[in-house]
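For this view, one protein chain was removed and the others were kept in their places.
Entry: chain A
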Amino acid sequence: MQSLLNTLRLTVKELRAIRGDKVMLALIFYVFTAATWLVSDASSTDISDLSVAVVDEDHSPLSYRLTDAIRGPLFAPPPVISPGQAKQGQTDGDYVLVVSIPPHFQRDLSAGKDVSLMILIDATAVAQAGNGASYMQQVLADELAKFTSPGAQSEDLVQVVMRNRFNPNLTSKWFSSVMQLMNSVTILTLILAGSSLIREREHGTIEHVLVMPVRPHEIVFSKILATGIVILASSVASLFLVVQWGMGVPVAGSPLLYTCGAAIYVVAVGSLGLLLASFTQNMGQFGLLVIPVIIVMFLLSGGITPMESMPGWLRLVMKTLSPSPHYVEFAQSVLYRGSGLALVAGNLVAMALMALVSLVIVIGRFRKVLAN
């Protein structure tokens, strides 16, 4: 009972400390509002205004029609250039796609010959070239179909109906906003939890607390609790106010389930932050250690590239050491696909276990850390 009371008292103290740090508050606010919004909009792999050019060696009505068909919002207005310019332009990275229309294209087509169009793709722009080219193919094919059989419904043999589950228009911000949120939670929790320990050590206040009838685990819990409350509250608020309401991204699953899972994640990351802090002497070292950890946890979480695309050993390492892949799976299942508890229980247990292991190590090391 006394132990619980002490933890709560220390938590109140930690919360006051966070409130006192105006810069950190501003950062938290910025990250969960403006940054979530900006990054979700900016880091888009959607194709828009893709730089393209046309090499027209035909100069026929059809080639003009094809050139006209290439337009916004997918493509920037294409300049018509010579083959030499096209080659140089693609080498310099000026055009991602170049459509090459051969001489006598319209004449040959009308004469019933098989003709071919060429799309030259700068394959170093991997994020946009592939999908850009498939859109380009579609645009050109549609235009050609209108030319060859005007008025016809479709010359396709099979009508394909596309159904995108969970994100009908494949809006990339639906995806990036939630992943950005997870990124912010990871960064802020690691830094906030870790620095709260290092700051106390640098100021000598931790010694002071330890000569009182307070046990190390009470201090550790209070730090995690305080950090957790702040980050969890702001991230959940951000999800429902900024992402769902402000940006209009629908949330499919149960808000309660999501909040519980996010709470477990915050505890796991907070414990990890304390663990890292216990291995460093000062804030400078902590900063150097935490940056690569953040980058690795984020990039290899499955939130950028799906886990399936990683080599098996890497997947195993990440799933064993980092709570982030579990959180991404959990968040995607609950938020997009509306999964229930049964489907995500495994992820929750994994995150909880990681939190437990970190906590045990931190509490075990607590006095040793002070001796240095």
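Assume a contact is a pair of C-beta atoms (placed from the backbone, for glycine too) under 8 Å apart; a residue touches a chain by one contact, two chains touch by 3 or more; residues count from 1.
Here is the rule we go by: contacts and distances are computed from a predicted model.
A.B. asks: Please identify the absent chain by the protein name in its UniProt record; candidates are "assimilatory sulfite reductase (ferredoxin)", "Ribosome-associated ATPase/putative transporter RbbA", "Heme exporter protein C" or "Membrane protein".
C.D. replies: The correct option from "assimilatory sulfite reductase (ferredoxin)", "Ribosome-associated ATPase/putative transporter RbbA", "Heme exporter protein C" or "Membrane protein" is "Ribosome-associated ATPase/putative transporter RbbA", the UniProt name of the unshown chain.
A.B. asks: Given the contact definition stated above, which residue among A:T36, A:S63, A:Q90 or A:S271 touches the chain not shown here?
C.D. replies: Missing-chain contact among the listed residues: A:Q90.
A.B. asks: Going by the touch rule given at the top, which residues of chain A touch the chain that is not shown?
C.D. replies: 2, 5-6, 9-10, 13, 16-17, 19-21, 42-46, 48-51, 76, 90-96, 109-131, 133-134, 137-138, 140-141, 144, 148, 153-172, 174-175, 191, 195, 203-205, 207-215, 280, 282-289, 291-292, 295-296, 299-300, 304-306, 308-311, 314, 329, 332-333, 336-339, 343, 367, 370-372
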